[in-house]
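Everything on this sheet refers to the single structure shown next.
Missing here is one protein chain; the remaining ones are kept as they sit in the complex.
Coming up: chain A.
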Amino acid sequence: MFKDVMEIAGVFTREYSKTPKLLKITDCFILYAVTLAALQYAYMCAFGSFPYNAFLGGFFCSVGFAILTVCFRMQIDPSQREGANKTGNLERVFADYCVACVFLFFIAISYVG
């Protein structure tokens, strides 16, 4: 079983190294956000959820950011574009992404206080 896992991981790293640089950077962001969410959740489990609104703000912010970045990645991934979707240009998608992120942070900040 362990061998299988290693093999799959090997194949994955080999295939993954083919992805464009931009997508790799995006993936780093996703990983970062997911880790952040997991850390906050672990903290909540370990030490209690006392400032509950702050926890919710931070957690939803991380999760939301991860999901937004996944959306962004899906839209700029060239291997996933088929047919009519090819027309959407990078600038437009990035502008959308920025608007959505600013919006999310703007709401999340109201929970911090």
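Following the convention adopted for this analysis, a residue touches a chain if its C-beta (ideal position, glycine included) is under 8 Å from a C-beta of that chain, and two chains touch if they have at least 3 such contacts; residues count from 1.
One rule holds for everything that comes next: contacts and distances are computed from a predicted model.
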Problem set entry | Chain not present in the shown complex, as UniProt names it (candidates "dolichyl-diphosphooligosaccharide--protein glycotransferase", "Mitotic-spindle organizing protein 1", "Replication factor C subunit 3" or "GTP-binding protein RAB5") | "dolichyl-diphosphooligosaccharide--protein glycotransferase"
Exercise. What is the set of chain A residues that contact the non-displayed chain in the whole complex?
Worked result: 1, 4-5, 7-8, 11-12, 15-16, 52, 56, 60, 63-64, 67-68, 70-72, 74-75, 79-80, 85, 93, 96-97, 99-100, 103-104, 107-108, 110-111
